[in-house]
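Before any comments, here is the structure.
For this depiction, one protein chain was excluded, whereas all remaining protein chains were kept in their positions.
Coming up: chain A.
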Amino acid sequence: MNNRNQWLKLDLSGNVYPTLQRKSFSSVFRVSVTLKEKVDPQILQKAYEKTLPRFPSLKVALRKGLFWRYLEPNKNPVPQVERDVKNPCMPMDFKTKHRYLIRLYYYECQISFEVFHSLADGLGAVTFLKTLTAVYLRMRGVKIPDEEGILSVEEEPKREELEDSYMKYANSKVTPKRSQGSAYRVRGTKEPFYTLNIISGSMSVSDLKTASKKYGVTITEYLNAVLVYALIENQKRSKVWREKPVRIAMPVNLRQFFPSKTLRNFITMIYPGVDPRMGEYSFEEILKEIHYYMRYHINEKFLNADITTNAKTLQSPLIRIVPLCIKDIVVKQFYKHVQDCQSSAGLTNPGIIKVPAEMEPYLERFDVLMGQPFSARTNCAIVSYNGLTTINFASSIVENDIERVFFRKLVEEGVAVTIQSNRD
(Lines give C-alpha, C1' and ligand atoms only; values in the text may rest on other atoms or scores of the structure.)
Protein backbone atom coordinates (compact mmCIF):
# COMPACT_ATOMS: atom_id res chain seq x y z
CA MET A 1 0.00 0.00 0.00
CA ASN A 2 1.61 3.24 -1.10
CA ASN A 3 -0.55 5.79 0.62
CA ARG A 4 -0.10 5.23 4.35
CA ASN A 5 -2.61 7.99 5.16
CA GLN A 6 -5.44 6.12 3.52
CA TRP A 7 -8.47 5.61 5.74
CA LEU A 8 -10.39 2.34 5.64
CA LYS A 9 -14.09 1.62 5.65
CA LEU A 10 -15.04 -0.98 8.24
CA ASP A 11 -15.79 -4.33 6.64
CA LEU A 12 -19.16 -6.06 6.80
CA SER A 13 -18.59 -7.78 10.18
CA GLY A 14 -16.46 -4.95 11.45
CA ASN A 15 -19.41 -2.56 11.33
CA VAL A 16 -21.38 -4.59 13.87
CA TYR A 17 -18.86 -4.93 16.72
CA PRO A 18 -18.53 -1.23 17.71
CA THR A 19 -22.31 -0.93 18.04
CA LEU A 20 -22.31 -3.68 20.68
CA GLN A 21 -19.73 -1.80 22.73
CA ARG A 22 -20.77 -1.01 26.30
CA LYS A 23 -18.94 -0.16 29.50
CA SER A 24 -18.59 -3.82 30.45
CA PHE A 25 -18.29 -5.41 27.00
CA SER A 26 -16.11 -5.16 23.91
CA SER A 27 -15.77 -7.67 21.09
CA VAL A 28 -12.17 -8.54 21.87
CA PHE A 29 -10.52 -11.90 21.30
CA ARG A 30 -7.07 -13.26 22.05
CA VAL A 31 -4.50 -15.50 20.41
CA SER A 32 -1.51 -16.75 22.39
CA VAL A 33 1.67 -18.63 21.75
CA THR A 34 3.65 -20.42 24.47
CA LEU A 35 7.37 -20.57 23.89
CA LYS A 36 9.76 -23.05 25.42
CA GLU A 37 11.71 -20.28 27.17
CA LYS A 38 10.77 -17.21 29.21
CA VAL A 39 9.76 -14.16 27.18
CA ASP A 40 12.10 -11.16 27.31
CA PRO A 41 9.75 -8.11 27.36
CA GLN A 42 12.39 -5.70 26.01
CA ILE A 43 13.12 -7.80 22.94
CA LEU A 44 9.39 -8.40 22.54
CA GLN A 45 8.77 -4.63 22.52
CA LYS A 46 11.41 -4.19 19.79
CA ALA A 47 9.87 -7.02 17.77
CA TYR A 48 6.42 -5.43 18.23
CA GLU A 49 7.70 -2.08 16.97
CA LYS A 50 9.22 -3.76 13.94
CA THR A 51 6.20 -5.93 13.12
CA LEU A 52 3.22 -3.64 13.65
CA PRO A 53 3.90 -1.24 10.73
CA ARG A 54 3.73 -4.28 8.40
CA PHE A 55 0.07 -4.69 9.47
CA PRO A 56 -1.56 -1.33 8.70
CA SER A 57 -5.03 -2.78 9.33
CA LEU A 58 -4.03 -3.25 12.99
CA LYS A 59 -2.19 0.06 13.41
CA VAL A 60 -5.39 2.05 13.24
CA ALA A 61 -7.80 4.14 15.30
CA LEU A 62 -11.57 3.82 15.11
CA ARG A 63 -13.38 7.08 14.29
CA LYS A 64 -17.01 8.05 13.98
CA GLY A 65 -18.42 9.59 10.83
CA LEU A 66 -21.93 10.94 10.40
CA PHE A 67 -23.20 7.73 8.78
CA TRP A 68 -20.52 5.07 9.37
CA ARG A 69 -17.49 4.45 11.52
CA TYR A 70 -14.13 4.18 9.79
CA LEU A 71 -10.52 3.29 10.52
CA GLU A 72 -7.72 5.77 10.13
CA PRO A 73 -3.98 5.14 10.44
CA ASN A 74 -2.79 5.57 14.02
CA LYS A 75 0.39 7.61 14.05
CA ASN A 76 0.94 7.31 17.80
CA PRO A 77 3.96 5.31 18.97
CA VAL A 78 3.51 1.53 19.07
CA PRO A 79 1.86 0.60 22.41
CA GLN A 80 3.93 -0.88 25.22
CA VAL A 81 3.85 -4.61 25.85
CA GLU A 82 2.19 -5.30 29.20
CA ARG A 83 2.49 -8.03 31.81
CA ASP A 84 -0.46 -10.34 31.39
CA VAL A 85 -3.50 -10.12 33.64
CA LYS A 86 -5.83 -12.66 35.21
CA ASN A 87 -8.88 -11.31 33.39
CA PRO A 88 -8.03 -11.25 29.67
CA CYS A 89 -10.10 -9.65 26.89
CA MET A 90 -11.05 -6.68 29.07
CA PRO A 91 -13.29 -4.09 27.45
CA MET A 92 -11.36 -1.82 25.11
CA ASP A 93 -12.32 1.82 25.02
CA PHE A 94 -11.86 3.40 21.59
CA LYS A 95 -10.38 6.59 23.03
CA THR A 96 -7.84 5.36 25.57
CA LYS A 97 -4.35 3.88 25.02
CA HIS A 98 -3.65 6.31 22.17
CA ARG A 99 -6.73 4.92 20.41
CA TYR A 100 -5.05 1.58 19.68
CA LEU A 101 -7.44 -1.36 19.49
CA ILE A 102 -4.82 -4.01 20.13
CA ARG A 103 -2.94 -5.19 23.23
CA LEU A 104 0.18 -7.32 23.57
CA TYR A 105 0.86 -9.19 26.81
CA TYR A 106 3.64 -11.42 28.09
CA TYR A 107 3.63 -13.85 31.00
CA GLU A 108 6.43 -16.29 31.72
CA CYS A 109 6.76 -18.18 28.39
CA GLN A 110 3.56 -16.87 26.82
CA ILE A 111 2.94 -14.03 24.36
CA SER A 112 -0.72 -13.02 24.01
CA PHE A 113 -2.19 -10.72 21.41
CA GLU A 114 -5.66 -9.21 21.89
CA VAL A 115 -7.49 -7.44 19.12
CA PHE A 116 -10.82 -5.71 18.69
CA HIS A 117 -12.83 -7.82 16.26
CA SER A 118 -13.51 -4.95 13.83
CA LEU A 119 -9.84 -5.00 12.80
CA ALA A 120 -9.24 -8.68 12.13
CA ASP A 121 -10.59 -12.19 12.42
CA GLY A 122 -8.79 -15.21 13.83
CA LEU A 123 -6.62 -15.74 10.77
CA GLY A 124 -5.48 -12.09 10.68
CA ALA A 125 -4.59 -12.22 14.39
CA VAL A 126 -2.78 -15.56 14.09
CA THR A 127 -0.79 -14.25 11.08
CA PHE A 128 0.27 -11.23 13.14
CA LEU A 129 1.21 -13.36 16.15
CA LYS A 130 3.21 -15.81 14.02
CA THR A 131 5.07 -12.97 12.29
CA LEU A 132 5.73 -11.22 15.62
CA THR A 133 7.02 -14.46 17.18
CA ALA A 134 9.27 -15.06 14.17
CA VAL A 135 10.68 -11.52 14.45
CA TYR A 136 11.17 -12.01 18.22
CA LEU A 137 13.00 -15.32 17.71
CA ARG A 138 15.15 -13.80 14.94
CA MET A 139 16.19 -11.09 17.39
CA ARG A 140 17.25 -13.92 19.71
CA GLY A 141 19.44 -15.34 16.98
CA VAL A 142 17.19 -17.99 15.39
CA LYS A 143 17.07 -18.11 11.59
CA ILE A 144 13.46 -18.33 10.40
CA PRO A 145 12.33 -18.05 6.77
CA ASP A 146 9.23 -16.09 5.70
CA GLU A 147 6.97 -19.03 4.92
CA GLU A 148 3.90 -20.89 6.31
CA GLY A 149 1.97 -17.63 6.73
CA ILE A 150 4.81 -15.56 8.21
CA LEU A 151 4.96 -12.20 6.45
CA SER A 152 8.17 -10.41 5.64
CA VAL A 153 8.42 -7.27 7.78
CA GLU A 154 10.82 -5.76 5.24
CA GLU A 155 8.13 -5.82 2.54
CA GLU A 156 5.53 -3.10 2.02
CA PRO A 157 1.99 -4.12 3.05
CA LYS A 158 0.00 -5.41 0.08
CA ARG A 159 -3.26 -3.85 -1.08
CA GLU A 160 -5.11 -7.19 -1.09
CA GLU A 161 -4.32 -7.67 2.61
CA LEU A 162 -6.49 -4.65 3.38
CA GLU A 163 -9.40 -5.30 1.04
CA ASP A 164 -12.99 -5.77 2.16
CA SER A 165 -13.43 -9.21 0.63
CA TYR A 166 -17.11 -9.41 1.55
CA MET A 167 -18.00 -6.73 -0.96
CA LYS A 168 -15.73 -8.29 -3.58
CA TYR A 169 -17.15 -11.79 -3.46
CA ALA A 170 -20.78 -11.33 -2.35
CA ASN A 171 -22.65 -11.75 -5.64
CA SER A 172 -25.42 -14.29 -5.07
CA LYS A 173 -28.75 -13.56 -6.71
CA VAL A 174 -30.71 -15.00 -3.81
CA THR A 175 -30.39 -14.09 -0.18
CA PRO A 176 -31.39 -16.51 2.57
CA LYS A 177 -33.35 -15.16 5.53
CA ARG A 178 -31.28 -13.95 8.40
CA SER A 179 -33.04 -15.29 11.49
CA GLN A 180 -32.80 -18.96 12.41
CA GLY A 181 -35.32 -18.63 15.26
CA SER A 182 -34.42 -18.48 18.90
CA ALA A 183 -32.33 -21.17 20.54
CA TYR A 184 -31.84 -22.44 24.10
CA ARG A 185 -29.97 -19.89 26.18
CA VAL A 186 -27.80 -20.84 29.10
CA ARG A 187 -28.93 -19.12 32.27
CA GLY A 188 -26.22 -18.40 34.79
CA THR A 189 -25.07 -16.15 37.59
CA LYS A 190 -23.14 -13.22 36.15
CA GLU A 191 -19.62 -12.70 37.42
CA PRO A 192 -18.57 -9.23 38.65
CA PHE A 193 -17.52 -6.54 36.17
CA TYR A 194 -15.09 -7.85 33.54
CA THR A 195 -14.26 -11.19 35.05
CA LEU A 196 -13.52 -13.81 32.41
CA ASN A 197 -13.43 -17.44 33.52
CA ILE A 198 -11.22 -19.67 31.43
CA ILE A 199 -11.14 -23.44 31.47
CA SER A 200 -8.63 -24.83 29.04
CA GLY A 201 -8.35 -28.47 28.04
CA SER A 202 -5.47 -29.84 26.01
CA MET A 203 -5.35 -33.20 24.29
CA SER A 204 -3.50 -34.97 21.53
CA VAL A 205 -4.78 -34.58 17.98
CA SER A 206 -4.35 -38.31 17.41
CA ASP A 207 -6.73 -39.12 20.32
CA LEU A 208 -9.32 -36.80 18.80
CA LYS A 209 -8.76 -38.27 15.34
CA THR A 210 -9.30 -41.79 16.67
CA ALA A 211 -12.50 -40.75 18.47
CA SER A 212 -13.93 -38.88 15.47
CA LYS A 213 -12.94 -41.57 12.95
CA LYS A 214 -14.97 -44.05 15.00
CA TYR A 215 -18.08 -42.13 13.87
CA GLY A 216 -16.80 -41.21 10.39
CA VAL A 217 -16.77 -37.44 11.03
CA THR A 218 -14.15 -34.67 11.14
CA ILE A 219 -12.64 -33.37 14.40
CA THR A 220 -14.60 -30.08 14.11
CA GLU A 221 -17.88 -31.94 13.57
CA TYR A 222 -17.06 -34.24 16.46
CA LEU A 223 -16.25 -31.41 18.91
CA ASN A 224 -19.34 -29.51 17.75
CA ALA A 225 -21.45 -32.55 18.56
CA VAL A 226 -19.85 -32.90 22.01
CA LEU A 227 -20.70 -29.27 22.74
CA VAL A 228 -24.29 -29.71 21.52
CA TYR A 229 -24.53 -32.83 23.71
CA ALA A 230 -23.31 -30.80 26.74
CA LEU A 231 -25.86 -28.05 26.03
CA ILE A 232 -28.73 -30.55 25.66
CA GLU A 233 -27.78 -32.16 28.97
CA ASN A 234 -27.70 -28.71 30.57
CA GLN A 235 -31.13 -27.83 29.17
CA LYS A 236 -32.54 -31.09 30.53
CA ARG A 237 -31.04 -30.48 33.95
CA SER A 238 -32.12 -26.85 34.22
CA LYS A 239 -35.81 -27.84 33.74
CA VAL A 240 -36.71 -24.99 31.42
CA TRP A 241 -40.36 -23.99 31.03
CA ARG A 242 -40.28 -24.76 27.31
CA GLU A 243 -37.48 -26.60 25.52
CA LYS A 244 -35.79 -24.87 22.61
CA PRO A 245 -33.42 -25.95 19.82
CA VAL A 246 -29.77 -26.17 20.79
CA ARG A 247 -27.64 -24.37 18.25
CA ILE A 248 -24.01 -23.34 18.03
CA ALA A 249 -22.75 -20.19 16.35
CA MET A 250 -19.70 -21.21 14.41
CA PRO A 251 -17.59 -18.84 12.32
CA VAL A 252 -16.39 -20.22 8.98
CA ASN A 253 -13.21 -18.91 7.40
CA LEU A 254 -14.29 -17.83 3.90
CA ARG A 255 -10.74 -17.80 2.55
CA GLN A 256 -11.06 -21.56 2.02
CA PHE A 257 -13.71 -20.88 -0.64
CA PHE A 258 -12.77 -17.49 -2.10
CA PRO A 259 -9.26 -16.52 -3.23
CA SER A 260 -8.89 -13.73 -0.68
CA LYS A 261 -5.62 -12.62 0.91
CA THR A 262 -7.22 -10.17 3.32
CA LEU A 263 -5.99 -9.91 6.90
CA ARG A 264 -9.22 -8.21 7.95
CA ASN A 265 -12.50 -9.98 8.73
CA PHE A 266 -13.63 -12.57 6.22
CA ILE A 267 -15.83 -14.99 8.11
CA THR A 268 -19.50 -15.85 8.23
CA MET A 269 -21.56 -17.73 10.78
CA ILE A 270 -23.28 -21.07 10.44
CA TYR A 271 -25.57 -22.53 13.09
CA PRO A 272 -25.32 -26.34 13.42
CA GLY A 273 -27.53 -27.87 16.10
CA VAL A 274 -30.44 -30.14 16.94
CA ASP A 275 -34.00 -29.62 18.13
CA PRO A 276 -34.68 -31.68 21.28
CA ARG A 277 -38.41 -30.94 20.97
CA MET A 278 -38.49 -33.60 18.23
CA GLY A 279 -37.44 -36.25 20.74
CA GLU A 280 -34.45 -37.54 22.66
CA TYR A 281 -31.20 -37.46 20.66
CA SER A 282 -28.45 -40.00 21.24
CA PHE A 283 -24.84 -38.84 20.78
CA GLU A 284 -24.64 -40.71 17.47
CA GLU A 285 -27.77 -38.94 16.22
CA ILE A 286 -26.37 -35.55 17.22
CA LEU A 287 -23.19 -36.38 15.32
CA LYS A 288 -25.17 -37.34 12.25
CA GLU A 289 -27.20 -34.11 12.34
CA ILE A 290 -24.09 -31.93 12.75
CA HIS A 291 -22.19 -33.88 10.09
CA TYR A 292 -24.89 -33.49 7.42
CA TYR A 293 -25.65 -29.87 8.37
CA MET A 294 -22.02 -28.91 7.92
CA ARG A 295 -21.60 -30.87 4.71
CA TYR A 296 -24.73 -29.21 3.31
CA HIS A 297 -23.98 -25.64 4.35
CA ILE A 298 -20.21 -25.26 4.16
CA ASN A 299 -19.71 -24.71 0.44
CA GLU A 300 -19.05 -21.71 -1.75
CA LYS A 301 -22.65 -21.27 -2.94
CA PHE A 302 -24.35 -21.29 0.45
CA LEU A 303 -21.70 -19.10 2.06
CA ASN A 304 -21.86 -16.64 -0.84
CA ALA A 305 -25.63 -16.34 -0.42
CA ASP A 306 -25.15 -15.79 3.29
CA ILE A 307 -22.66 -12.94 2.96
CA THR A 308 -24.75 -11.44 0.16
CA THR A 309 -27.68 -11.03 2.60
CA ASN A 310 -25.53 -8.83 4.81
CA ALA A 311 -23.80 -7.05 1.93
CA LYS A 312 -27.16 -6.12 0.35
CA THR A 313 -28.30 -4.60 3.64
CA LEU A 314 -25.16 -2.53 3.85
CA GLN A 315 -25.48 -1.36 0.25
CA SER A 316 -29.12 -0.33 0.51
CA PRO A 317 -29.34 3.44 -0.18
CA LEU A 318 -32.03 3.76 2.49
CA ILE A 319 -29.78 2.28 5.16
CA ARG A 320 -26.77 4.25 4.03
CA ILE A 321 -28.42 7.62 4.61
CA VAL A 322 -29.57 6.80 8.14
CA PRO A 323 -27.37 8.63 10.71
CA LEU A 324 -24.92 6.47 12.66
CA CYS A 325 -26.59 7.09 16.03
CA ILE A 326 -29.85 5.57 14.74
CA LYS A 327 -28.02 2.69 13.01
CA ASP A 328 -26.30 1.96 16.33
CA ILE A 329 -29.61 1.64 18.16
CA VAL A 330 -31.21 -0.54 15.46
CA VAL A 331 -28.19 -2.85 14.98
CA LYS A 332 -27.73 -3.29 18.74
CA GLN A 333 -31.38 -4.19 19.25
CA PHE A 334 -31.29 -6.56 16.25
CA TYR A 335 -28.18 -8.26 17.59
CA LYS A 336 -29.58 -8.46 21.12
CA HIS A 337 -33.01 -9.81 20.21
CA VAL A 338 -32.32 -11.82 17.03
CA GLN A 339 -28.66 -12.60 16.34
CA ASP A 340 -27.57 -13.36 19.88
CA CYS A 341 -30.73 -15.36 20.65
CA GLN A 342 -30.31 -17.80 17.78
CA SER A 343 -27.38 -19.68 19.29
CA SER A 344 -26.77 -21.35 22.63
CA ALA A 345 -22.97 -21.09 22.54
CA GLY A 346 -20.13 -20.06 20.25
CA LEU A 347 -17.48 -22.37 18.85
CA THR A 348 -14.56 -21.46 16.65
CA ASN A 349 -11.90 -23.70 15.19
CA PRO A 350 -9.16 -21.93 13.23
CA GLY A 351 -7.73 -25.41 12.58
CA ILE A 352 -4.11 -26.46 12.57
CA ILE A 353 -1.53 -23.71 12.91
CA LYS A 354 1.58 -24.34 10.86
CA VAL A 355 4.94 -22.64 11.31
CA PRO A 356 8.28 -23.11 9.51
CA ALA A 357 10.24 -26.17 10.67
CA GLU A 358 13.02 -23.88 11.97
CA MET A 359 10.54 -22.31 14.40
CA GLU A 360 8.96 -25.49 15.76
CA PRO A 361 11.64 -26.34 18.38
CA TYR A 362 10.97 -23.02 20.11
CA LEU A 363 7.16 -23.22 20.37
CA GLU A 364 5.13 -25.25 22.86
CA ARG A 365 1.50 -24.50 22.02
CA PHE A 366 -1.00 -22.02 20.62
CA ASP A 367 -4.23 -20.91 22.31
CA VAL A 368 -7.23 -18.99 21.03
CA LEU A 369 -9.73 -17.33 23.36
CA MET A 370 -13.03 -16.11 21.97
CA GLY A 371 -13.34 -13.44 24.65
CA GLN A 372 -16.25 -12.27 26.68
CA PRO A 373 -19.61 -13.44 25.36
CA PHE A 374 -22.23 -10.74 24.66
CA SER A 375 -24.79 -12.50 26.85
CA ALA A 376 -24.40 -14.82 29.84
CA ARG A 377 -23.10 -17.96 28.14
CA THR A 378 -19.90 -19.75 27.27
CA ASN A 379 -17.72 -19.57 24.17
CA CYS A 380 -15.35 -22.24 23.00
CA ALA A 381 -12.23 -21.88 20.83
CA ILE A 382 -10.24 -24.79 19.46
CA VAL A 383 -6.81 -24.70 17.90
CA SER A 384 -4.23 -27.34 17.06
CA TYR A 385 -0.47 -27.08 16.81
CA ASN A 386 2.15 -29.78 16.48
CA GLY A 387 -0.09 -32.67 17.50
CA LEU A 388 -1.69 -30.86 20.46
CA THR A 389 -5.26 -29.52 20.43
CA THR A 390 -6.25 -26.88 22.98
CA ILE A 391 -9.89 -26.14 23.73
CA ASN A 392 -10.45 -22.89 25.63
CA PHE A 393 -13.82 -22.11 27.19
CA ALA A 394 -14.37 -18.47 28.10
CA SER A 395 -17.41 -17.40 30.08
CA SER A 396 -18.55 -14.58 32.29
CA ILE A 397 -20.86 -16.74 34.43
CA VAL A 398 -20.12 -18.57 37.66
CA GLU A 399 -21.54 -21.97 36.58
CA ASN A 400 -19.30 -24.34 34.61
CA ASP A 401 -21.75 -27.15 33.84
CA ILE A 402 -21.24 -26.99 30.06
CA GLU A 403 -17.47 -27.26 30.39
CA ARG A 404 -17.78 -30.14 32.88
CA VAL A 405 -20.11 -32.23 30.71
CA PHE A 406 -18.03 -31.41 27.59
CA PHE A 407 -14.70 -32.59 29.02
CA ARG A 408 -16.23 -35.57 30.85
CA LYS A 409 -17.76 -36.71 27.56
CA LEU A 410 -14.36 -36.47 25.87
CA VAL A 411 -12.79 -38.55 28.66
CA GLU A 412 -15.62 -41.11 28.31
CA GLU A 413 -14.83 -41.29 24.61
CA GLY A 414 -11.24 -42.20 25.37
CA VAL A 415 -9.59 -38.79 24.85
CA ALA A 416 -7.03 -37.96 27.56
CA VAL A 417 -7.64 -34.34 28.64
CA THR A 418 -5.38 -32.08 30.71
CA ILE A 419 -7.16 -29.16 32.37
CA GLN A 420 -5.93 -25.75 33.46
CA SER A 421 -7.95 -22.75 34.57
CA ASN A 422 -7.79 -19.20 35.88
CA ARG A 423 -10.78 -19.78 38.18
CA ASP A 424 -10.13 -19.32 41.92
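Rule of thumb we're sticking to: a residue touches a chain if its C-beta (ideal position, glycine included) is under 8 Å from a C-beta of that chain, and two chains touch if they have at least 3 such contacts; residues count from 1.
The rule is short, and it goes like this: contacts and distances are computed from a predicted model.
You can't see one chain of this complex, but its UniProt record names it "Zinc ribbon protein", from the set "Ribulose bisphosphate carboxylase large chain", "Zinc ribbon protein", "Purine-binding protein" or "NADH-quinone oxidoreductase subunit N". Annotation: of A:Leu20, A:Ala47 or A:Ile198, A:Ile198 touches the absent chain (contact as defined above). Within the set A:Lys36, A:Lys64 or A:Lys86, the residue that contacts the chain not displayed is A:Lys86. Counting over the whole complex, chain A has residues 82-88, 90-93, 95-97, 107-108, 194, 198-201, 337, 400, 403-404, 407-408, 411-412, 416-423 touching the chain that is not drawn.
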